[in-house]
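Let me begin by presenting the structure, written as structure tokens, before commenting on it.
As you look at this complex, bear in mind that one protein chain is not there, while each of the others sits in place.
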Amino acid sequence: MATYALEVRDLHVWLSGKEILRGVTVRFPEAAVTAVMGPSGTGKSTLLRAINRLLDLNPEARVEGDVRVYGRSVYEMEPYEVRRIVAMVFQEPNPFPHLSIYDNVAIGPRLHGLARTKRELDEIVRWALEKAMLWDEVKDRLDSSPMKLSGGQRQRLSLARALALKPRILLLDEPTANVDPVNAVKIEEAIRGLVREEGLTAVFVTHMPSQAVRVSEYIVFLYGGRVVEQGPSREVALNPRNPLTEKFFRGEL
Amino acid sequence: MDRRLQRILGLGGLRSKDDERFVLLHLPASLLLLLVILSMLAVFTAYSIPILRREGLHVFTDSAWQAVEGAPSREWYGLAPAIFGSLYTSVIAVLLAAPLAVSLAVVLEELTPPRLRGALAMLTDLMAATPTIIYGLWGLAYLAPHMYPVLAWLSRHLSWLPFFSKHPVSGYTIATAGVLLAVMSTPYAAAVIRESYSMIPYSIREAAYAIGATRFEAIRILLGMVKPSIVAGLALAFARAIGETVAVSLVVGNGYTITPSVTDSGVTVSSLIASQFGNAGFYHYMTSALFVGGLVIFAIGLAVNLAAVWYMRKWEEGMGIARA
Partner (left out) sequence: MRGPRRMLARKMWNYAGLAVLVTLAGLAVAPLLHILYLVALKGGEAIARIGLRRFLTESPHPFDPSDPGGIGPALLGTLELAALTAAGATLIALPAAVLISELRGSRLSRATLLLALTLVEFPTILVGLTVYAVLVDHLVGRYNMLAGAAALAIVVLPYLVVQASEALRQVPEGVREAAYSMGAPRTTTVYALIAPAARRGILVGLLIGLARAAGETAPLLFTIGGAYEGYHLCLLREGGAVPLMIYQFIQMPYQAARELAWGAALVLMLIVVTVMVAARLIVREVRM
């Protein structure tokens, strides 16, 4: 039986009075990729932002229910503590444009005091960039601006910035939606590698069934703010039990 | 329209007579702006010549202000104290305005509940719209008298610092002028910073929090991103401070000396113009000297602005942002 890194219990979220998540309960197994799928506007991004408490930024958001990271409720932790353990990569590549490539990766460890010496910091930066499969491309220009990188490279830099926090859980909000196919493959590979080698737990939001099957062990299917179906990826993809899931996989939703 | 004129104006696309009429009808407005600027420069140059002929560069470096009626040969005007005072008060103003403006911008954009934001924004707009004479009135009647005990205390306890070496005679000092100028120019700097802070994409804002930054840490990261606008805002504040006339002239004390002590009274170019120009007609060279002073503060303001523009260009190039 798998252990769970992350548990969401009866989660309700209202944005500007509208109920986006209507009682989501789902567990994410440790050291595996769980794909969260569903048509757009169904609350996938909101779910991620409820997990790492980014919804705190939105004054119009109201949350009920609980999210537990290794048994601890995130709503009883400091938000910045949660977000160190639960790192996030966004749909749009968003490195800090005014910081160098190096500083973009180093900023997290600096904030959280993860390195005691410059040497340790260098090591973390290198490790994160290697894990994001970007090291070879940027190792000679760590001091230059991230704005000189291509879109796909920027997204891998965003991934490296998240990894440098040494998180246990990685939230990925359609991380390949805005990058070219070559970079998309690299990002998928990087995430598979992290789960395999580092034991990371990943929550991978995607709307592409083929990608879900490629990267994930488990699939959670969201519809209308509720979990409609969940299970091992192959089972869900090949033998969906719910007609809505089936329709979605056939591209009819 | 003449081909050559079209080329000079960079109007390659003028195809029809109608377009030509449109341009010809609007050209005078543009020319009038040019005329205003040229006549300002012409007037200042023409009025500056007599004193420059007589004193040469000494008019910038000397500290004497000798106005002698009916004896032009004994008149002598050195602008150094006024130029120094303009720079000194403006620098104090910018140093004080910097934290105020940055905080005001951040608090408005980041920390004010949406319900209160409108009211606070209105208040900062009103700060910018309040006439300078009103600030001057307040400075004269309230700020200066209340600055006096503070400055007296500083000069008593910190007199080993050159800035507080002189015991204040009254509240009408360089420090008071600097504080008043800071209050007056803060909303302008804040507006520039605020505008660019509000343009930070939401995805970058999320990124700052997503790496586990506390609110204050996130604000510091985001402020790093708008650094050029902070520089631009402070350059604007400096330009306003150095050109400000009536408010400063009411609180600066009008002491014609060069002193590092902010607890001493001082003079600025514009306050000198305000206090002396009315009587300058009685003397042979004073009007000219005052015009030279005006030219100096214009040049300083322009230089600061150009430096700010240059800095921003460099910053944008560094970030690899294509200029629109």
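By written order: A and B. Residues from 1 in each chain.
Here is the rule we use: a contact is a pair of C-beta atoms (placed from the backbone, for glycine too) under 8 Å apart; a residue touches a chain by one contact, two chains touch by 3 or more.
A quick note: this is a predicted structure, and the numbers were derived from the prediction, not measured.
Across B:I219, B:A232 or B:A289, the residue that sits in touch with the chain not pictured is B:I219. Screening B:A93, B:V183 or B:A207 against the full complex identifies B:V183 as the residue touching the chain left out. Residues 78, 80-81, 111-113 are the ones on chain A that touch the missing chain. Interface residues of chain B with the unshown chain, by the touch rule above, are 8-11, 18-19, 21-23, 25-30, 32-34, 36-37, 39-40, 43-44, 46-47, 99-104, 106-108, 111, 118, 120-138, 140-143, 183, 186-188, 190-191, 214-217, 219-220, 239, 242-246, 250, 270, 273-274, 277-278, 290-291, 294, 297-298, 301-302, 305.
As a working rule, only the chains that are shown with their structure count from here on.
Taken in their complex, chain A has these residues touching chain B: 52, 54, 56-57, 59, 79-84, 87-88, 90, 92, 94-99, 107-108, 111-112, 145, 147-148, 158, 161-162, 165. Residues of chain B touching chain A in their complex: 113-114, 201, 203-214, 217, 221, 224-225, 227, 318-321.
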